[in-house]
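Take a look at the structure below.
Shown here: the complex without one of its protein chains, the others still in place.
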Amino acid sequence: MKLKAGILGATGMVGQRFMKLLEGHPYFEVSALMASSKSAGKKYCDVAKWYLKDEIPKGVSDMIVEDIDTKVADKLGLDLVFSAIPSEIAREVEGEFAKKIPVFSNTATFRMDEDVPLIVPEVNPEHFDIIAEQRKKRNWEGYIVTNPNCTTIGFVIPLKPIMDKYGLEYVHIASMQALSGAGYEGVPSMAILDNVIPFIRNEEDKAESEPLKILGKLDNGKVKFADFDVFASCNRVQVRDGHTESVFLKTQKDCSLEDLKKALSEFRAEPQRLGLPTAPNPPIIVSEREDRPQPYLDRDNGCGMAVTVGRLRKKKEKEFKFTCLSHNTIRGAAGASVLNAEVALKRKLL
Amino acid sequence: MKLKAGILGATGMVGQRFMKLLEGHPYFEVSALMASSKSAGKKYCDVAKWYLKDEIPKGVSDMIVEDIDTKVADKLGLDLVFSAIPSEIAREVEGEFAKKIPVFSNTATFRMDEDVPLIVPEVNPEHFDIIAEQRKKRNWEGYIVTNPNCTTIGFVIPLKPIMDKYGLEYVHIASMQALSGAGYEGVPSMAILDNVIPFIRNEEDKAESEPLKILGKLDNGKVKFADFDVFASCNRVQVRDGHTESVFLKTQKDCSLEDLKKALSEFRAEPQRLGLPTAPNPPIIVSEREDRPQPYLDRDNGCGMAVTVGRLRKKKEKEFKFTCLSHNTIRGAAGASVLNAEVALKRKLL
Amino acid sequence: MKLKAGILGATGMVGQRFMKLLEGHPYFEVSALMASSKSAGKKYCDVAKWYLKDEIPKGVSDMIVEDIDTKVADKLGLDLVFSAIPSEIAREVEGEFAKKIPVFSNTATFRMDEDVPLIVPEVNPEHFDIIAEQRKKRNWEGYIVTNPNCTTIGFVIPLKPIMDKYGLEYVHIASMQALSGAGYEGVPSMAILDNVIPFIRNEEDKAESEPLKILGKLDNGKVKFADFDVFASCNRVQVRDGHTESVFLKTQKDCSLEDLKKALSEFRAEPQRLGLPTAPNPPIIVSEREDRPQPYLDRDNGCGMAVTVGRLRKKKEKEFKFTCLSHNTIRGAAGASVLNAEVALKRKLL
Partner (left out) sequence: MKLKAGILGATGMVGQRFMKLLEGHPYFEVSALMASSKSAGKKYCDVAKWYLKDEIPKGVSDMIVEDIDTKVADKLGLDLVFSAIPSEIAREVEGEFAKKIPVFSNTATFRMDEDVPLIVPEVNPEHFDIIAEQRKKRNWEGYIVTNPNCTTIGFVIPLKPIMDKYGLEYVHIASMQALSGAGYEGVPSMAILDNVIPFIRNEEDKAESEPLKILGKLDNGKVKFADFDVFASCNRVQVRDGHTESVFLKTQKDCSLEDLKKALSEFRAEPQRLGLPTAPNPPIIVSEREDRPQPYLDRDNGCGMAVTVGRLRKKKEKEFKFTCLSHNTIRGAAGASVLNAEVALKRKLL
């Protein structure tokens, strides 16, 4: 018996990725598609412009889109929802759903709330424990679990084994982000042709704050933020999918380049140990080729869930550079939420 | 009476930029086009595939291309040459010319030689003084002056006023470089469509070493290198012209964001004071718009000779971020050589 | 004394082209910028996102944007308006203005009205004569003159000398159209990256009907449409500006390839004879290079007002192929309206 999952914001790009990732999923089945009221009451295939190259899953094509309303959850007996709704409406909408059932949210709104876990299962699965506090404090039967921004996730996963073994002083990242991160209509072709745009609204704030929560330690039911500097500079480039990031970092303890490579390539965590359906194994692929990772060639590694790290170089004592790449709408969005739900199930939170 | 200039490597992209920049130049006239022997003896317009959007200058279109040979300099009484030849042959070829006449070289070969000045006229015009030593040591009548790599120049100009006022601890730059930097046939379209390539051969070495020489102090006829860390990560993106760079830096003395902006926007140097024909004024344009500089919109600022700096942010004490942009085949190549020659003339080295 | 011109739809891409083309114009000066009410009352530079690489003209940057209202024309004593407003509102808005002053419209709405001239001055300047009928019938003091769709104009100009000398049986054109034709936000980058879109709404209808009116004969004050087949297939490609068109045609009388080339390259018409400021001379540039015209290299020929024709081939008796290219927002939009107004002035219609 699969759990019944609803998708909030089913017609957008991340909503569509949810559907593809849940097609034939062993734990969850898509039981409700919810979107804005202008789509409600119509067949999904008639209202959604399908953006992905892969075909629309057969099961959902003819489903009737519902309003985003907790009555739908009641009516259909949903066990959980995945959310990809705009951040402006998320506080109210996700909050309503969380009163009743678990919400796995890809939206930024709740991420930095003290009692809401911001989880990357390879990094901080123990943060699921603050859900108890959240439910108690908010008097919710359900709960909200969030996953980070698509820029954050690409470098926070490689930082985990490095921080654990060698500590971190600072991390500087310059991103080259894909068009899909802005939504299908987000970047006009006239804006990006023969161009780079060195600005993405609010992105640097997220990339500089979220990693410190994710890499933070649980201390008496609260997250104690990690203590190092993250500086980010975010750029948009003409790439369909896949965020590439140039990372500069300083560790607390020195180590050799080979030590660092080993820490990255041998890294495994709870999702890999549990053999979860959406977990990439390994989670970090270390490429030795001098000109990789490249978004066109590497974004689909691990079915879009692996982070590919390359060009690892040591410049001086404790100072390293590398380039990392992850698929922004899979690992950086829908896939992250689904993996969170898989871990939640194993932890008996579903 | 204009000085007679030859161009070594006249058929390539940088060679073509030399021609456009010298069209109607008040000090220099193009008197010889030299290229590989397969082009020699033919009309320029018949052998050169003209790459630029602007038309081929009328004066040079019908000139006969000559072999790269110092006899041409003798025959035509050349006063100087500009060089854009491949680095593999530059040591021999530029060396031969320098025995007789000044060589303004855009090639990497001689840049780091102890007795060869590596000059950005806004930054270190006093380094022209080491030419005396060069001539004596090598027993040359001419000399070689080099200009830096196209990646270096974009950030070394803004670093100058910052270093002078506040000192530098480290500089980390991640570049997003234009296709033209690899030459017309350098990057196949199949390689870069929907892609980023996080590797450019030898580029990071140049970007990490050249600034320290350029920003070095002259000490008893020798350059004492500047003493701070430069880490670079170089990426190729799908942009025709214009290198964009995300810069992270730490100063020695703290200052406010406004102080830093002022240092950059008020910066003027020898080429501006001399009012040289190719000198941009101001050399650094500080953009206050949140999403600039962009290569499509800003690469031609100052006729391709200005560096545009934007997104200046302060993160914590002494720690700053900005984005800078410069035209890689003008400010970063041919224009840099021409400006060097203009300064040399004013300094009576021509 | 220059005539006072207003621009309707001043904030869009075509509106911006109008401003650049009228910067320093000898006959007309921009005296009013009119746009939708959300921009009205504010400085132009504060409400318009400037799309062009060239800078915003100094004179208009600080002008206050006005509502689109004929009272503005009265108040400022406008002599004419140029219109680039959406076709949905043009029938009412342009009609209101035409009651009082001449309207030179780039909008499709009135183009096929029997008493409204659809003019390309190199092709059918005599169609200005139907304005008399228009004014009488509609009881207008002003009038409306239209110019064709950006796809039409590229091939209708070369058709003119061919039709006049050799007659036409059919014309088949397949277009590869630039992004700017859809407006700045018209084509999402996600839609066109690594793609071609073989559909542009209503475009083929326009390209198949407009040429027959433009190439029609004036007969007793009415346009008798030309009588040959035009079939069009319109495609969007990833090009910023410049529509490229593959043309197949059959003439009525046979001629040699050289005859056809000569007809095209020697073609001159009223705007060239009058030496009008915006008239390209020659209007048709015939390129002999095997791989031209190309939009990147040829769209700015004749300051964006020339049509470049290349790859002229004869396949069998009376059957020819060629490729033509024109700048879609200059020759295909704003420049066409301005040239119409210049002719109107010479014909004492202004």
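Per-chain residue numbering starts at 1, and chain names A, B and C are given in the order in which the chains are listed.
Simple rule for what comes next: a residue touches a chain if its C-beta (ideal position, glycine included) is under 8 Å from a C-beta of that chain, and two chains touch if they have at least 3 such contacts.
Quantities reported herein were computed from a predicted structural model and do not represent experimental measurements.
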{"item": "Residue touching the undisplayed chain, where the options are B:83, B:152 or B:180", "value": "B:180"}
{"item": "Contact with the hidden chain (one of C:25, C:100, C:172 or C:346)", "value": "C:172"}
{"item": "Of B:191, B:255, B:274 or B:349, the residue in touch with the unshown chain", "value": "B:191"}
{"item": "Among B:238, B:251 or B:294, the residue in touch with the chain that has been omitted", "value": "B:238"}
{"item": "Contacts of chain B with the absent chain, listed as residue ranges", "value": "51, 179-180, 184-194, 238, 240"}
{"item": "Chain not shown, touching residues in chain C", "value": "172, 174, 176, 193-199, 208, 229, 231, 233, 235, 237-240, 244, 246-248, 290-297, 310-311, 315-316, 319, 321, 323"}
{"item": "Where the missing chain touches chain A, by residue", "value": "53, 193-194, 296-297, 300"}
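Convention: only the chains that are shown with their structure count from here on.
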{"item": "Computed distance of Cα centres, chain C from chain B, in Å", "value": "42"}
{"item": "Interchain centroid distance [CA atoms averaged], chain A/chain B, Å", "value": "42"}
{"item": "Per-residue multi-chain contacts in chain A, two or more chains", "value": "193-194, 238, 240"}
